[in-house]
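Read through the structure below, which is laid out as structure tokens, and then see the notes.
Note that this complex is displayed minus one protein chain, with the remaining chains in position.
Take a look at chain A:
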Amino acid sequence: MSAVVVVGAGIVGAACAHSLSAAGAEVIVLDRGSVASGTTSRGEGNILVSDKEPGAELELARLSRDAWLEVGEELGRETLELEEKGGVVVAASPEALDALSSFAAAQRSAGVTALDVAEPRELEPHLRAGLAGGVLYPEDMQVQPVLAAAAMLEAAQRRGARFVAGADVVAGVRDASGRLTGVRTSAGEVIGADAVVNAAGTWGAQVSERLGGPVPVLPRRGFILVTEPLPPMVRHKVYSADYVANVSSSEAGLETSCVVEGTRGGTILIGASRERVGFDTTLDVDVVSTLASQATALFPFLERVNLLRVYRGFRPYCPDHLPVIGPDPRVPGLFHACGHEGAGIGLAPGTGRLIAHHVLGGGPLAPEVAARFTALLPDRFVQEA
């Protein structure tokens, strides 16, 4: 049996522990905080195919979507607040609708269900009048990230995994051949392992350096607005077509376009601002005001609705906006699973399966499936260096 240390108890670490323990590995999860205390607790819980262009990330999103449904089957959809609510992308102008339509056409050829909608108000009656059109993505889903991470970690623990909260990994331990044989924690404890998975999210770059295989993961600040609880007013995840452009943008600075959705608790979430400002924790009133202005432009009823809180998170991103998943070619025994940017919740269970495949040499995925994800391997950063 393989002993695997997973560094990070966010959604990705929890999903890795879940998949690895299901495949028979002996798993120890370490987190410097507690379960889901980092970026996982600062996200909307998006499980989206709608915002991804054809390629490795869309493949991972589709794999993850199936995996989420299986996790929901195993642990109970109620436990995770997993909901197949669907996403609606709307376009304000005919030009935006043209761009959206050709984006959706490419997605369809990659297997995504994308349905043209002439009048978005038939799906979302409280949208403003006069929108040019939209696309419905029935496969988009929603989950409560903290509940999902906690439930996957608990399921792994029932299969024998151990979870140590408050354990900061300060260094890797290597044998004479350079192979990683364990990690050293801030308490001075050495935990032996046949493999170490870096699932440290936004702090993945620091952890990768400590373990001897640096990968570039950078923080991107995002704000989410939460309203007072209301009776159900917004049924789907609703966003404007420019969001699709923003996700793959490499422009520095602020990009804002809002995603509006309702939650179980009745609150409405308005999210998706993204800025690259390092770990700056202050509130940017202009960003928050822009989100409010875009949301009220989509749904005029929101003007009278109270904002109750704003939360801020740091999305971990790699320079090419793809996650880094797989074995580090420089350090045998080290595997990366981070850099998922704003899509980490949605992509977590697929990442867990992919990691189990890499770590255990086979595992849950067929080789031809795993071959679709070579673009995500860490090798791309090693060759550049």
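We take it that contacts are C-beta pairs under 8 Å (C-beta built on N, C-alpha and C of every residue); 3 or more make two chains touch, one makes a residue touch a chain; residues count from 1.
Please note the rule applied: contacts and distances are computed from a predicted model.
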Missing subunit (named according to UniProt) among the choices "Na(+)/H(+) antiporter subunit C", "Cell division protein FtsX", "Spore coat protein CotJB" or "NAD(P)/FAD-dependent oxidoreductase": "NAD(P)/FAD-dependent oxidoreductase"
Which residue of A:E26, A:D98 or A:E154 touches the chain not shown here: A:E154
Of A:A15, A:A292 or A:V359, the residue in touch with the unshown chain: A:A292
Absent-chain interface as seen on chain A, which is shown: 34-37, 41, 146-147, 150, 154, 163, 165, 225-229, 265, 267, 270, 281-286, 288-290, 292-293, 295-297, 302-312
